[in-house]
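Following: one structure in structure tokens, then a few remarks.
Of the protein chains in this complex, all but one are displayed in their positions.
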Amino acid sequence: MSWVEIVQIWLVAFVTLSLFSFLYKDNPFYRLVEHIFAGLSAGYYVGLIYHSVILQTMIDPMFRNGEWWLIFPGILGALMFSRFSKNYGWISRISLAFVMGNTAGIFLLSELHGKVLPQVGATMRSLNPQHQADGWTGVLLSLLIVVGVVSTLIYFYFSKEHKGVLGGVAKVGIWFIMISFGAHFGYTVMARISLLIGRVQFLIFDFGNSIKELFG
Amino acid sequence: MRTIVPVIIAFLSGMVMILAFFFDPEKSILGELEQNVLSWVTIVGGFTLLLGVVSIFRVNLIAVKRRHDGWGYKLVTLISILAMAIPAIIPSKLSPLFGTGTDSIYDWLFNYLDAPMMATMFAMLAFYISSAAFRAFRARNTEATLLLIAATLVMLWRVPMGEIALAYIHPDLPQAINTYIMGGINMAVQRGIIIGAALGAAAMSLRILLGIERTYLGK
Amino acid sequence: MLEVLKIVAYTILICIPAAVLLYLTFKTDDRRYLFIAVAFYVVFPVVVTISFPTSLSPESITLYEAVDALPDSSTVLLTFDYYASTLAETEPMSRAALHHLFKKDCRVLTVTTIPLGGPTISERVTRDLAEEYDKVYGLDFVNLGYKANYVAVLKGMGSSISAIYPADNSGTPLSEIPMMADIKNYDDIDFIYVVADNGIVEYWISIVQSQYQAQVGCGVTAVMAPKIYAYVSSGQMTGLLGGMKGAAEYEKMVGHPGSATQGMGAQSMAHLFIIVSVISGNLMFFIDRKRGRKRKLS
Partner (left out) sequence: MTFVVILLYKGVIIPQRQLFRFLIIIIGLILLAAPILSADSLDVATDSVQDVAGQIITDSVETTTSTEEVAEDSGWGYRTERNNALFLMVLFSVVILVYTRWAKQGKELFLRKINGLDEVEEAVGRATEMGRPVLFVPGLQELDEIETIAAISILGRVARITARYDTPLMVPVRYPLVLAAGQEVVQQAYIEEGKPDAYNVDMVRYVAGEQFAFTATVNGYMMRERPATNIFMGAFFAESLLLAETGNAAGSIQIAGTAQPSQLPFFIAACDYTLMGEELYAASAYLSREPLLLGGLKGQDFIKILLIAAILIGVLIVSLDIEAIAELYKSLFVSV
């Protein structure tokens, strides 16, 4: 390990431990690192947007290929900053509307065409044991799926009181929803633990090795 | 004027996408139009991100100027923004330290400060989850009980040690959890939620497109 | 049988410190004892490298087989749609995927929709693996980097990648990159391998898969995984890796065990501890409630 690498590792370890120190209690180290973090993240955007958007997508094609019309989105983008003015703030809405309208246009179709249609279509499963490779077990799974989808949709249906048959279906719906959220819960616990494992692996392997290197 | 122009622009820029969806891009001008609108959107969208940086900078600058509580920390934020941004926009031709390449200051600051900070912030949640598990997650009614039972099964099933233990009870149990709980009940509910949410998002998009919904314009 | 003994031994090991620390938390109402317990159950298995055989789930196998079935030297789009905060779960997936793709001599194209760190992470990971397999930038792999507004980016690449990405991440025009000569849009891409920690994975399906008929497979963080089952079941998504366990499964199939495989021991111990916490917390709750009732009655 070169000394540069060791310094780097110690820096990362310092940052990691400073943040973890919050678990004991709030302290100036935590505060300091938290504010450095906020600053670096904001600064990262500047470098990224300057290179990937302003230079690569706008300026370069303008000069290299003579695509002069790219000046217009540039102007539209720059107009965003009018938001900081009290009198001309409304101009920024034009640029915002351009982006929002475009996204809305894509979403209106992609949500209906890419999610609703195929998801509804995939729910039309056969409840006939002759169609299932594994007979009645397959039917059970299909039944679970059909009942689950329909009862969830019914649970989130607000135009009728949940009474009678509708109430019964909604009740089944809430049980299904709870089991699904339970699965979600288990997975989320797994996610959080994984992230901690990642840091612990760093502290033990990288940081641990650098300590070994330094002190024999 | 201040509302109608943005509303019309939103409508037109969205309508291009809707029309283009139904036509072969190679066969008409719509394809080219769509392509141009999209590449313009990526440019304008980039400026939106800068907007956030400018407002963070302003807020912190004001706090430092007026010596608000904890202005020292705000000063640190300001310095960090500049430390990251300035070397990044100096052309890398001058030195590999500048720009955003693999040997740059920008790259180094991200890999050795920003990234571990982000990772650690989220790693702390593991601790909070465990204390909530002990002190707050209660089987207070049927619903919560079902949730906790399903959660326990999934937590067991999703790790090798638990899987072995489950298989010891019944060899098909791990597979059954995957098929019936994850791929059956959970999948069905998620599908219901996806359909509901997609309808909601489509309704929102429709209103934005038609200019009925103007919250995003600050109305 | 040996495995069962191992589990019994570990369960006892888990129970003693867990019981002590849970009791202390209960007595003092100070959750820092619990924090110590969590730290113990994560650090201990990492230090002594406790490991268990990883079983494979059908969703992971589907993904692996779909990638494996691609003809050699096909073009694969690999996405880095994750923040540095979830590196522990997602980076092993990207690494395992690259091992697989480079071994098969696939041409790898990477994109990211994450503004904060996406391009830096994708450069670091791809160059790291490329060195191992002697792959050349521009011939075997290209990093396109980031462009703003992911919805427009995903949609725009459908008609022309070069309209959205006039240049790669380091600013070289796509026209000067040999690998990009015959890659125009999604039609020229054989497989889209999404690695994501957020909802963007759904747009890869609702926009790219549905409208351009691209084959999409994914590795996602555990938080996202339960939702993606719906897309796997509808056939829109080809295979799924869920969280660190999914990453470990892919590592196993590719034959390059990495940090995810290594983390499974700690993951097991921590899960068991959390299950014990939930159960004992609830037991105390019920005992308390019963006592409370008795007190009320008397």
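Observations
A, B and C label the chains in the order they appear, each numbered from 1.
Assume a residue touches a chain if its C-beta (ideal position, glycine included) is under 8 Å from a C-beta of that chain, and two chains touch if they have at least 3 such contacts.
Just so we're clear, the structure is a prediction, and the values are computed from it rather than from any experiment.
In the whole complex the chain that is left out makes contact with A, B, C.
The chain that is not drawn here is touched, among residues A:6, A:117 or A:140, by A:117. Looking at B:6, B:183 or B:211, the residue that reaches the missing chain in the full complex is B:211.
Touching the omitted chain from chain C are residues 29, 210-211, 213, 223, 227. By the touch criterion stated above, the residues of chain A touching the omitted chain are 26, 34, 38, 108-109, 112-114, 116-118, 120-121, 123-128, 131, 146, 149-150, 153-154, 156-162, 177-178, 181-182, 184-185, 188.
Where chain B meets the missing chain, the touching residues are 4, 7, 11, 15, 18-19, 21-24, 26-28, 30, 59, 122, 125, 128-129, 131-132, 135-138, 140, 143-144, 147-148, 151, 193, 195-197, 199-200, 202-204, 206-207, 209-213, 215-216.
Note that only the chains that are shown with their structure count from here on.
Comparing the CA-atom centres of all chains against that of chain B, the greatest distance is found for C. The chain pair sharing the most C-beta contacts is A-B. Chain A and chain C have centres, each the mean of its CA atoms, that are 13 Å apart.
Chain centres here are Cα means. That of chain A falls 3 Å from that of chain B.
Shared interface positions of chain A, i.e. residues touching 2 or more other chains, are given as 23, 41, 44-45, 48-49, 51-53, 57, 99, 102-103, 106-107, 111, 113, 115, 119, 122, 145, 180, 183-184, 187-190, 193, 195-196, 198-199. Residues of chain B in contact with at least two other chains: 17, 21, 38-39, 41-46, 48-49, 100, 110, 114, 116, 118-119, 121-123, 126-127, 129, 133, 148, 151-152, 155, 158-159, 182-183, 186-187, 190-191, 193-194, 198. Put simply, chain C touches chain A in their complex at residues 32, 35, 38, 42-43, 46-47, 85-89, 115-117, 119, 145-149, 151-152, 155, 165-167, 169, 171, 173, 202-203, 205-207, 209-211, 221-223, 225-226, 230, 233-236, 242-245, 259, 262-263, 266-267, 270-271, 274.
Chain B makes touch with chain C in their complex at residues 17, 21, 25, 31, 34-36, 38-39, 41-46, 48-49, 100-102, 107, 110-111, 114-116, 118-119, 121-123, 126-127, 129-131, 133-139, 148, 151-152, 155-156, 158-165, 168, 174, 178, 182-183, 186-187, 190-191, 193-194, 198. For chain C in complex with chain B, the touching residues are 3-4, 7, 10, 22, 25, 31, 34-35, 37-39, 42, 52-55, 57-58, 83-88, 115-117, 119-121, 123-124, 127, 147-149, 152-153, 155-156, 159-160, 163-164, 170, 202, 206, 211, 222, 226-227, 229-230, 232-234, 242-243, 245, 264-265, 267-275, 277-282, 285.
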